[in-house]
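Right, one structure below, let's go through it.
A single protein chain has been removed from this complex, and every other one stays in its place.
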Amino acid sequence: MSTPTDPSSQRSLSYVGALNEAVEQEMDLDPGVFVIGLNVDDHKGIQGTTQGLFDKFGPDRVMDTPLSEDAVTGISIGAAMAGMRPIHVHIRMDFLLLCMNQLINMAAKAHYMYGGQTKVPLVVRSIIGKSWGQGAQHSQGLHSMFMHVPGLKVVAPTNAYDAKGCLTAAIRDNNPVIFVEHRLLYSTEAPVPEAPYTVEFGKARVVGQGTDITLVGISYMLVECLRARELLAEVGISAEVIDPVSLMPLDVDTIAASAGRTGNLLVVDNAWTVAGAGSEIVAAVCERATGNAPVVGRMGYAPTTCPTTPVLEKDFYPNATTIAARAFAMVRPGDKPWSPDAEPTLPHEAAFKGPF
Amino acid sequence: MSTPTDPSSQRSLSYVGALNEAVEQEMDLDPGVFVIGLNVDDHKGIQGTTQGLFDKFGPDRVMDTPLSEDAVTGISIGAAMAGMRPIHVHIRMDFLLLCMNQLINMAAKAHYMYGGQTKVPLVVRSIIGKSWGQGAQHSQGLHSMFMHVPGLKVVAPTNAYDAKGCLTAAIRDNNPVIFVEHRLLYSTEAPVPEAPYTVEFGKARVVGQGTDITLVGISYMLVECLRARELLAEVGISAEVIDPVSLMPLDVDTIAASAGRTGNLLVVDNAWTVAGAGSEIVAAVCERATGNAPVVGRMGYAPTTCPTTPVLEKDFYPNATTIAARAFAMVRPGDKPWSPDAEPTLPHEAAFKGPF
Amino acid sequence: MSGNTPDPETLARVYRSLRLIRRTEEEIARLYPSDKIKSPVHLSIGQESVSVGVCDALNDDDMMSATYRGHAAYLAKGGDLNQMMAELYGKGTGGAGGKAGSMHLVDMKAGVLGMSAVVGTTIPIAAGYAFAMKREGRPSGEGRITAGFFGDGATEEGVFSETLNFAALHKLPILFVCENNGFAIHSPLSNRWATEALCERVRTYGIPTHEIDDADVFTIRRTAVDAIQAIRAGEGPQFMECKTYRWREHVGPGEDYDDDYRTRDELAPWQENDAMATTGEMLDAAERDAIDKDVEQRIAEAIAFAEQSPWPEPEELFSHVYAD
Partner (left out) sequence: MSGNTPDPETLARVYRSLRLIRRTEEEIARLYPSDKIKSPVHLSIGQESVSVGVCDALNDDDMMSATYRGHAAYLAKGGDLNQMMAELYGKGTGGAGGKAGSMHLVDMKAGVLGMSAVVGTTIPIAAGYAFAMKREGRPSGEGRITAGFFGDGATEEGVFSETLNFAALHKLPILFVCENNGFAIHSPLSNRWATEALCERVRTYGIPTHEIDDADVFTIRRTAVDAIQAIRAGEGPQFMECKTYRWREHVGPGEDYDDDYRTRDELAPWQENDAMATTGEMLDAAERDAIDKDVEQRIAEAIAFAEQSPWPEPEELFSHVYAD
């Protein structure tokens, strides 16, 4: 498996640039690939991720749409059944709730329900929002709903390298793929090869080795887990950090093996915890452990709706500090609680400003 | 807490009759309660559950609708905000996928997002289908998607007593409640008091005591768990069977205490397992056990779309036999596998015939 | 009907199709009490003229999508009868290997795009297929088209309006066909439609519409032929609203005139005007008998095929979850 530090490329690219490049290259390679969604063709180009594509490929392949998420999803599915490869873009994941019927009753099921007579090679790009008052309806990470349904694949890359490789793989995949992005990852950079490549689904990535606890970070929470790992190192706790990258298929092997070694597993999701991706990971690991389970924990959004005011919003999300504190309590249950006094906000997060 | 064998009533009522009675009584008591949904007013009355209500209360309070699940959900929410108590009925749970935006972006969030200025006392009745070729789009149990979202309550009563008590409680609740019914429970009977009563949410029910393993059965799978308990008794295994009744709030205390005693926990859901209600229950129990977790397992729908042909459909669902076999393997991991040779199909299930 | 009087070949073809559908569904109804067909069947009996009239105007390589009430459209488009019957029986030789049942019939080779049991769901799917067809770059007049069938109830779903707007905006090669039988299960239009101005509404999207009140198969066919010609020429979608009547119960093999939502009087004029009977009468008796005999034989063969076919292997449960 390739890794983000692939020595074949020293070029650094942002997450935005990586998404943009993956789409452009696949559109060059396959005339059936097209981009569809509200405002994919405008000067802002979905925060830059579709910028330039309209000029290069024209309105037939980079298509603005009416506000009709449900129909446009169905239309994309129909086009996919006819052999095309639509990439349907949603500026917020929350809007997927408008097209659940098409995604779950049709896209997920068509190949099976029609006995293999059709395929639905559809990519659904969706961005999770955070901060600057995104609030109740612009902040949801709904990936667990899609993990739940056989027939869908779900990926949530956390760095530019995986963003390009996973998006390329998603476009080439013959199944519907829910592609989960996070707004605050957009400016992050990583070395990204120029030539097209794919990142295989179903392989987790150990992004930092450790011996005392396994931290699994989903979507943006991977960044917080990595920072928590540094904080924990200061008190002598060695955390292994795993990025599942792909949530369905999910690489339980890698996570279970790590948790088996460290004896502690803390999953931090960029979503609510109840019946979430963290529940799945914890349950799957414990199920395999047959009576010898690691100490397990889950963190995620507070069990509330997301408030807009920053003073409440900051407690809605886990962060490096709260993750480190929880990990400490798991690893050293006898000790008195500890919490690092680090800045809870990462620099690129603090730099993020509205209006949107 | 009341139990299904409440001695104050010896009257036996079917699940259908119990639902019908709960609604009729609440409509009598509160003029703000109304029933809305496709065909709620016809001669079949949603398999009898709304029968007679149209004749008694008229079209203003028992209202047929266009096929417009999304708008009708929003209209129900708006009416609820104005102080009414709508009961929106869906003949299959699969159709909730058409109104996820209203349920999740509005109903779940309104009270919070508007700082407590509005309430949404909405009941969403939805029936899970099974057998006779219900297939891909008429068989889904989607409760975990709703458990995931703060602001919603989710209940899935498995007997007539709880059906009446939970529906009464749901109607009186000031929050949106997703009410999960199962088609094959409709003909089952239990003693049901005539006077209105409520069953409190968030209290699980131990429906059969045991010492070797805890079986949690969700929705229709409770019936299969009870039957598995009998099969297991024949080989000397004592299974405790728990009906969570309410999935959100979820009574983890009762389940964790039982699993702590028996050392084995098997959750059987009437839904897919990945990121499902079973994941939540297993994860929550293991999270509390801090290193002393029971042996855990999950069963549910096969990780496939639901096929229509009975020869494949029978393997899609867990049943008493497969549950007993799995429980046996958990309790006696050293023994060679055992499977009861019971009829996998329960009599009232075998009696179920189409066309629908 | 005069302007639409068919040539003898068309007449025979149309009659054969009407007959095949009617008799197939009657046989399904006859077999149903045996419980061999464990599938919710939504019979089209009485509504066949819409499927037959429209599909006769389609080319083999055109596509068609329909609903759970899809036997008629499936057969009219040339869907494989053996595979359909085996599918209803839940056999491994069914079109979907027993995974679809009556409600999700599919036959991509015959241009049957697959049906859905969730009302309205296939409307945008059909438009999406048409979206792809538009990009095939065929010369004007020779493009492929998709016909999308749906009921009156489906027009109440938001996705119907969304799809009309998108299809008109992008001039997609699609023929929308509403089979207006006046009911959604037992719910009459008056419980569901603010007005009956469906065609008028569709025209506001710039989509030409055709309202056909008597379900005459040749009127439907001629209308479809003309509409399809314009669609193939790149003029964008067209819309047909065909009034029709469901003779049997909503789901299941029987009649339901004793239930209190409609009366047999309502049925009478439709039965008098039955397309199968009227077209049959237009044929020479010997020709008709030959067709009838052939139809019976094909149906008998299909039933035998279904009866004798093996069940799917248990491991088929796990195939086709993901495509390679």
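Every chain is named by a letter (A, B and C) in the order it is written, and numbering of its residues begins at 1.
In this section, contacts are C-beta pairs under 8 Å (C-beta built on N, C-alpha and C of every residue); 3 or more make two chains touch, one makes a residue touch a chain.
The model shown is predicted, which means the values in this text are computed figures rather than measured ones.
Asks: Give me the visible chains that the unshown chain touches, in label order.
Replies: A, B, C
Asks: For the chain left off this view, which of B:Leu53, B:Val72 or B:Val331 is in contact with it?
Replies: Touching the chain that is not displayed is residue B:Val72.
Asks: For the chain not shown, which residue from B:Ser14, B:Asn39 or B:Gln102 touches it across the whole complex?
Replies: B:Gln102
Asks: List the residues of chain A that touch the chain left out of this view.
Replies: For chain A, the residues touching the absent chain are 38-39, 41-44, 64-71, 94-95, 97-98, 131-138, 302-305, 307-312, 315-316, 353-356.
Asks: So which bits of chain B touch the chain we can't see?
Replies: 60, 65-66, 68, 70-84, 101-102, 105-106, 110-121, 150-151, 153, 174-175
Asks: Tell me which stretches of chain C touch the chain missing from the display.
Replies: Answer for chain C: residues 156-162, 164-169, 192-195, 197, 200-201, 204-207 touch the chain left out.
Basically, only the chains that are shown with their structure count from here on.
Asks: Among the chains here, which has the CA centroid at the largest distance from chain C's centroid?
Replies: Comparing chain centres, A lies farthest from chain C.
Asks: Rounded to the nearest whole Å, what is the centre-to-centre distance of chain B and chain C, using the mean of the C-alpha atoms as each centre?
Replies: Here chain B and chain C have centroids separated by 36 Å.
Asks: Which whole number of Å gives the spacing of the CA centres of chain A and chain C?
Replies: Comparing mean C-alpha positions, chain C is 42 Å from chain A.
Asks: Check each residue of chain B and list the ones that touch at least two other chains.
Replies: If we look for residues of chain B contacting two or more partner chains, we find 94, 97-98, 135-137, 303-305, 307.
Asks: Two-or-more-chain contact residues of chain C, please, as numbers and ranges.
Replies: Expected reply: 94, 98-100, 104, 116, 118, 158, 321.
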